[in-house]
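In this view, the complex is presented without one of its protein chains, the others remaining in place.
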Amino acid sequence: MSNSVPPSTSQQVSLWRRLTDWGATGFAILAAILVLVPLLAIFIYLVIKGIGSINWAFLTQTPKPPGEVGGGMANGIVGTGLILCVASVIGVPLGIGSGIYLAEYGRNRFGDVIRFTADVLNGVPSIVIGITVYSLIVVRQKHFSAFSGGVALGIMMIPTVARATEEMLLMVPNMIREAAYGLGIPRWRTTLSITLRTASAGVITGCMLAFARVAGETAPLLFTAFGNQFWNLKLNQPTAALSLQVFTYAISPYDDWHKQAWAGALILILLIVGAVAAVRIVTARGRLKGA
Amino acid sequence: MSDSVDPMNTPEPIEPLPKPVTSIPSLGKVEAPRSAPKSTVLQKIRQSHPSSSRIPDEIFRWIILLSAVSVFAIVVLVVWKLVDKSRLSLHQFGIHFFYGHDWDPVNDSYGAMPFIYGTLVSSFLALLLAVPLSVGVAVYITEMCPQGLRAIISFLVELLAAIPSVIYGLWGIFVLAPLLRDYVQPFLAKTLGWTGFFSGPMYGLGMLAAGIILAIMIVPVIASITREVMSAVPQNQREAVLALGATRWEMIRMGVLRNARIGIVGGVILGLGRALGETMAVTMVIGNRPEVAKSLFAPGYTMASVIANEFSEATGDMYLSALVEIGLALFIVTLIVNALARLLVWSITGGTARPSV
Partner (left out) sequence: MIRSLRVLVCIAVLASCAWAQTALNGAGATFPYPIYSKWFIEYHNLNSNIQINYQSIGSGGGIRQVQAGTVDFGATDGPMTDEQIAQSKVKVLHVPTVLGAVVPAYNIPGVNAELKFTPDVLADIYLGKLTKWNDPRITKVNPGVNFPNQNITVVHRSDGSGTSYIFTDYLSKVSPEWKSTVGKNTSVKWPVGIGGKGNEGVAGTIRQLPGSIGYIELIYALQNKIPFGLVQNSSHNFVKASLESTTAAAAGVKMPADFRVSITDPPGKDAYPIASFTWLLIPTNPADANKGKILKDFLFWMLDKGQTMVEALSYAPLPKDIAAKEKAAIQSQVKP
């Protein structure tokens, strides 16, 4: 923002002030490097360790018994997909709905309450959501399930999606709404087909960010999705998940499982980076259509 | 914009900025209205619509209201479940639960102090490391960085926020812990061992490892908010300070950081909220031992980790209830921390800012 403004180069600047300036500049650069180093370290390590362990078997097979070499995480990859489907089916409509409410109707006390609650929900530790879903769904249904895992992650998606939707809708100029009303289009139609549509790029960004945030979640799945060593496509059965399997394998003592944990982590991160990159592309196209 | 600036530090009134809606740069935009359809034109047009079209409108309104209420309902459900399931332990131990040191499933005696201590120490350690770094990065990105590099660095920092915690844990176990054990901890013990914070056996795993992992995880949260708040500081603030002959650092300190400080504190608290609730990465590196130890080398335990480790396998009802009570305590702490952070961030950005991930 300030690049256009040249820093002061006056000769009256004392040595001490120049030194602190250099020191501060140096610190800022150092901070940037220090922050980026772990990121690069994690990435490079992940790629080196992971890529050697990703093979056809890893992507197509289910786990072998502990101690036996081979097998893969195919069921975990599918399980993560299944759980994320359920999460999206729950989180995206509820989130967008709440976002529309906040933006279009929420200019009152009640709207403030909802806005605050959404922020509270955003801050609730994932493990606490896990406890709640366990006692609400798992104990009641008497079995661990992919569905309950999806619900837990779906709940975590709602606030992110809601706030993003609200923000984007608020950016849509009132002129557009006025024009639509002026043409006699009812309000619901205006909101869905015109306002939301105009803001769709930004809303999709919000959804993808929420998706990326929950895709790697492990804690709430420990006692909802539970894990499974076989294929599972049923919503009412326990299911494997990539993040759960990475956790189990990481703390295990088996070298082969460690390798697979790195491979699983690499796949997981590719999934998430893919989502974030998609967000970037959408964002680059502009947050508002035609505005 | 004007509410973001402390009047004590602004010698002259700030001109209101123009409000071109399309040019809003990022999530931190300050000009967005609190709610969209305020226009009186809209009211008039709406009234002129035939009443027959209001029925679908009403239905739509109710559906939308319902989904908004669901957010509220979920939070209420969470609280209710936590209170309901921890009733046994709340009743049995009362306030003693929070300062008791005992965690003894054999005798059904539970105290949460070691977990509360572990959570607080690891989180504050994380803040200690993360705050200067985050502010440094934000300063670098907004004030010093060449244009081309700026997008790349902020993308990378955002990426840091998107890495799942289980992967941080994986890296923590296999890379960070051995590194700490073999190099960092012997060095710290030699130079700072006399303080008592860096003494005792070196496992690698422990409070220090947890603090470092948490710091890496919360840097993006704090940095992105700091960056947003700093961008919100009007350009003429900078120009004014520079015109008085300040160096770049003095300009940043007096013109930018001072004006952005409330927002930065908000971001820090938000990062604290994230650190307090973080589970998997911490569980994997902290050593899982319920103990209040002065040394940062010692293993510890956090509230979130004890739930992750023991919740699905607690045998007795009291045991389970005690674990849920820890969950309740964790919820309340994060609630307070988050509320505080939001209030601060709202007060500076006018109500719409939030972390980008």
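Think of it as A and B in the order they're written, each chain with its own count starting at 1.
One rule holds for everything that comes next: contacts are C-beta pairs under 8 Å (C-beta built on N, C-alpha and C of every residue); 3 or more make two chains touch, one makes a residue touch a chain.
Everything quoted here is computed from the prediction, not taken from an experiment.
Taking the complete complex into account, A:92 is the one of A:32, A:77, A:92 or A:272 that touches the chain left out.
From the options B:143, B:250 or B:310, the residue with contact to the chain not on display is B:310.
The set of subunit A residues touching the chain not shown comprises 64-67, 82, 85-86, 88-89, 92-93, 96, 138-139, 142-144, 200, 203-204, 226-238, 248, 251-254. Hidden from this view is one chain, which touches subunit B at 102-107, 173, 177-178, 181, 201, 203-206, 283, 287-289, 299, 301, 309-310, 312-315, 317, 319-320.
The working rule: only the chains that are shown with their structure count from here on.
Centroid to centroid, with C-alpha atoms defining each point, subunit A and subunit B lie 15 Å apart. Those residues of subunit A that touch subunit B in the complex are listed here as 1-3, 5, 7-8, 10, 12-13, 17-18, 20-21, 23-25, 27-32, 34-36, 38-39, 41-42, 45-46, 93-94, 96-98, 100-107, 111, 113-114, 116-132, 134-136, 155, 158-159, 162-163, 166-167, 169-174, 177-178, 181-182, 184, 186-188, 191, 209, 212-213, 215-219, 222-223, 243, 246-247, 250-251, 258, 261-262, 265, 268-269, 272-273, 275-276, 280, 288, 291. Only residues 21-22, 24, 27, 29, 32-39, 41-42, 45-46, 49, 53-54, 56-57, 59-61, 63-72, 74-75, 77-78, 81-82, 85, 132-137, 139-147, 153, 155-160, 162-171, 173-175, 216, 219, 223, 230-231, 235, 238-239, 242, 245-253, 270, 273-274, 276-280, 284, 304, 307-308, 311-312, 324, 327, 330-331, 334-335, 337-339, 342, 352, 354, 356-357 of subunit B touch subunit A when the two sit together in their complex.
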